[in-house]
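Written out below as structure tokens is the structure these notes cover.
With one protein chain withheld, the remaining protein chains of the complex are depicted in position.
On to chain A.
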């Protein structure tokens, strides 16, 4: 086989697909997104013909000429850099290889041409611009980096296949780990017979609950360990969801590890299970954990809610439901581990939290922190899913037991059955207002299903009930909320961290009140939202360090009003309507979020900036370069980043809770300014450090507006126009910020219009691939006009606020409100697929 012009003699294995063969031959630019032919990340050319190499029999490529992204030399690569047509970049090689093979005819119909290429980050607008040759990036002058459209530093590596993600390295002597997973939603593992597995040639080690290190922990990662219940073991003798680890087989090949798993004989004592949160709350429900099924609850009041409702002229009450949603980052979870020359445990992981993972591993295995190193390469998407330790513990155990390098890479199916999901919520909201629109009372009843483990469960529940209602000035509020265990795949952190689910209910209710009172929905918000200087209050004990350090919600609302004033053409016979919703989010989590940065003079005019933060398409690295360049008075090409390595700096809580700019960026600013001050003072000092502790915190605002048309005959919904306004404080990089917002809106449109992880009656996930679980494609995502409020934050670095999670949150209610406006029907359960819209219209008509 000729690969990128070079002959490769080694014959592939009989059942091998071309993707793995090419990677074994060193072409790491060929990515695994799904391994089922659906995402296109593995696209290569065979004799000039584009194919998905994951479903292409490798033997068939013998004697042919294969081109991968490493061998591509095409103008579209430059175009993807110029338009920043990528974020994490994991799907990019597939897009490039596809784009390079398109005929002129196909280029005129990109929604069709790209139906086999999935991007989870960008929302496709930037890809469309790349295809159109639009140039967005700019090369800023000295001192002008902040505010410029500087391209991501990794861009050239991403478009040539040189960027190194988690598994893109060759480790000699690597062993492969495969997991046997529970078929039962709840069972005791009575016995595991391992003899046959150990007899499989190539199997080196079998790990069962007998090998568990004996410490309870949480897979969730937060600065404060006690935030998440310690209820999980590396390998447990009780399995609490179908898909949970039962045993692991470590072998010299994936084939042997898989065969070893099949050879394990397990006796289960099946236990009674409970699959829904409501059922789990019943007194006689099966217990998922010994302490009971409610893992966190909040019951609190502000003011007098009964008096508030008595005062109301109009009261609305409704119950809203959101399903499980998968993060679907194109790079799956997984880790590679080994012992370094010094015998130190090294874990290279697809993680948003290298430092917290190091801490968790050290504590789990009783090792001093300095005996564990965690690094992340470029991470192929996170969205909260990688604020979780789902592979590293098992890899560490296997490395420590075998003394050999070990890799554990999730399959796409395992992502669905055995990683985490967005928390499914049921929210009952009751809202009252006077005829002049003033909110008099707001009551929330929130049931959040955390699944079999409590990772992020209580924290998501608390957060969900804060900014979603604290954005409103309402004297009387009552919240009752529960985070509940069930025997289902665990939920975890997901972009928005609970706010989106509760905002779906609250923003729908505010819309309904406005409608009933005959008040314009924008006016309704203006009447009731918090203003500059207001306290941010919600029932319950919430951290007191959150303030409005800049205020742009009024500008966001003005953008919504302006959008509404402009008409759109509606297809004949279709119902049209418009709707909007708002969101507020804290710039960073409560309870401290720390980042250290070190800036070092390299002596050749360049500076090294060391940060702990991982880069997974969030764009923090670009902003860190911009901040450092301006503070040091150089152009950004003089900045060299060293990142996401526990050896790089002292500590970094991690890239989650929208902290990449406001916390890590502030640490970089402090370090760079400190070094600049030394240089200006003529000091010979070569490096300086910076730190930020993540408190006090400001808030960011978002508003989303849609005009939609609905075909009542089929349930088809078309978005005629989408406008998003964001108050992110100082815009550090308008190209990236726009991309983050578009990506958030697109991902939220997936959750609003398409996505749901389904379980069967036994609790097993049935949507285990991208054919059953529909991610937004190029054809699905409309352009969103992105507008920025003009504000300057008093807390964030150079006036910036966070903006990676919050664009997600107003999308579902804005769309629900537009649908209500168009059809007269209030939809209360996500997602709004065509069949469900049609059913709802039909029910309403009956």
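Worth a mention:
Keep this in mind: contacts are C-beta pairs under 8 Å (C-beta built on N, C-alpha and C of every residue); 3 or more make two chains touch, one makes a residue touch a chain; residues count from 1.
Definition applied: contacts and distances are computed from a predicted model.
Chain not shown in the complex: UniProt lists it as "FAD-binding molybdopterin dehydrogenase", one of "Sugar ABC transporter permease", "protein-glutamate methylesterase", "FAD-binding molybdopterin dehydrogenase" or "Type-4 uracil-DNA glycosylase".
Among A:35, A:70 or A:805, the one in contact with the hidden chain is A:35.
Per the touch definition above, the residue from A:13, A:434 or A:473 contacting the chain not shown is A:13. Here one chain is not drawn; of A:26, A:116, A:183 or A:591, the residue touching it is A:116. Interface note: of A:326, A:501, A:777 or A:823, the residue touching the hidden chain in the full complex is A:777. Considering the full assembly, A:52 is the residue among A:52, A:222 or A:826 that touches the omitted chain. For chain A, the residues touching the chain absent from view are 13-17, 20, 35-38, 40, 43, 49-52, 54-57, 59-60, 98, 101, 106, 111-113, 115-117, 253-255, 258-259, 262, 411, 713-715, 754, 756, 758, 766-767, 771-774, 777, 779-780, 833-836, 838-839.
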